[in-house]
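Note that one protein chain is taken out, while the other chains of the complex remain in position.
Coming up: chain A.
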Amino acid sequence: MVLSTTEAALTILVIAAATLLTRVLPFLVFPAHRKTPPFVAYLGKVLPFAIIGMLIVYCFKSVSPQAWPYGIPELLAGLFVIGVHKWKHNLLLSIGGGTVLYMIMVQYVF
C-alpha cells in the first residue's frame, strides 16, 4: 500500500462526499416545497432516454478504433446483447451471456 490507513480512509471519505454532492445538488437547487419549473420537469421526462444512450457510449470510451482489435469484441458482444434481448427478453441470458462472450473474446481470441 502506498497510503497509510488514515490517508486511505480520508481518500474514501472525500470520494464519498463528492459523489453525494453530485447526487444531492439538483434537489438543493430545486427544493421539494416549490413547484418544479415546467422546463425542468420537461427535461426530467426526456433526459432518461438520452442519458442511457450517453452511458452506453461512455462504456465504450476506452475502445480504440484505430488499433487492434479495433473494438471488434465490444461490437460483437454489444450486438449479441441487443439481438438476444430482443429475441428472448431474458436478462440472465442477455447480460450473463454477453459478458461471458466478451470475456472469452478478450482473453482467448483477441
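One rule holds in what follows: a residue touches a chain if its C-beta (ideal position, glycine included) is under 8 Å from a C-beta of that chain, and two chains touch if they have at least 3 such contacts; residues count from 1.
In this text, contacts and distances are computed from a predicted model.
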Subject >> Chain left out of the displayed complex - its UniProt protein name, from "Molybdopterin synthase sulfur carrier subunit", "Co-chaperone DjlA N-terminal domain-containing protein", "Acyl-CoA dehydrogenase family protein" or "Branched-chain amino acid ABC transporter permease" >> reply: "Branched-chain amino acid ABC transporter permease"
**OP:** Extract the touching residues of chain A with respect to the undisplayed chain.
**Re:** 1-3, 7-8, 10-27, 30, 32, 36, 38-62, 73-74, 77-78, 81-82, 85-86, 91-92, 94-96, 98-99, 102-103, 105-107
